[in-house]
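Okay, here's the structure, questions in a sec.
With one protein chain removed, the remaining protein chains of the complex are shown where they sit.
And now, chain A:
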Amino acid sequence: MEKAQPSLHLAKRKRAFGNRRRGLLKRLLASKTASAGSVLIIVVAFISFFAPWISVYGPHEVDIVNRLSPPGTEHWFGTDNLGRDIFSRVMHGTQISAQVGFTVALSVAILGLVVGLYASMYKWLDQLLMRTMDALFAFPAILLAIAIMAALGPSVSNLIICLIIVFIPSVARIVRSAALVAKEQTYVEAMHALGASQTRILWQHIMPSTISPLIVQSSFIFAEAIIVEAALSFLGAGIPAPMASLGNLLADGKMYIYNSWWMTLFPGFALIISVLAMNLFGDGIRDLLDPHVRQGKGKK
């Protein structure tokens, strides 16, 4: 009887944890914006994952005879000035955009968390890190990105590095401010009084309260990264030309916009949907995780 007890409590704990998670999922689905965002994200993720299998034509397959043909049964979204299938190129473009956005959001979240947490802990480090972040913040995102891309040279991995540098400050700031609030809590002082080390307090007791603003901000950065990537590609400073990124497609369509509208419309639409999906999702998550917003909604 005595021996059975610990496992019993463990089971109870696991159940409680499961309940809490299920509760979160339920609330996520109950919110209209969050569920719309989630559905769109699933669609975008599906498309970008299965792009090579869905499209009949390759994104680089040139067919000069059928160049600039309007949308139809053969080419659903029409073809571009070199006769490449727009449908295939849009899907591959979405894939690249989603990959870039995801990698950037994840790396920025991790790096921003480290920078923000340590800045909140040590005063001298705070000065050093946050003044650097301020300097980065002072430049408009696109301008800074163009400058970094010019220095690094065009390639997908360089673009990702560049976007990470551009977006770190916003996450670092949010994490830092959440950590500074948590640091003043009595339970942090109590941990000091128990003889816990700075590192332990930082990761075990301060980090959890920075997670929800971090998640929200990261989902917005996902969307923002897609936009900046598209803008850079459009300007020719992003993903190198033959690759089918959404920005490149828009840049290609610019020349033909008066007679071949499909070259611009479909990539533009894909861009809107990808960004909208992430923004809706981010909004929904924020409503769920931020108790202040939740209370406000309840009163209405």
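Note that a contact is a pair of C-beta atoms (placed from the backbone, for glycine too) under 8 Å apart; a residue touches a chain by one contact, two chains touch by 3 or more; residues count from 1.
The definition used in the following text is that contacts and distances are computed from a predicted model.
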Name of the absent chain as recorded in UniProt (options "Monosaccharide ABC transporter membrane protein, CUT2 family", "Planctomycete cytochrome C", "Fe-S cluster assembly protein SufB" or "Peptide/nickel transport system ATP-binding protein"): "Peptide/nickel transport system ATP-binding protein"
Residue of A:25, A:138, A:151 or A:193 touching the missing chain in the full complex: A:193
Hidden partner interface residues of chain A, rising order: 5-6, 9, 12-13, 16, 185-187, 189-197, 204-205, 208-209
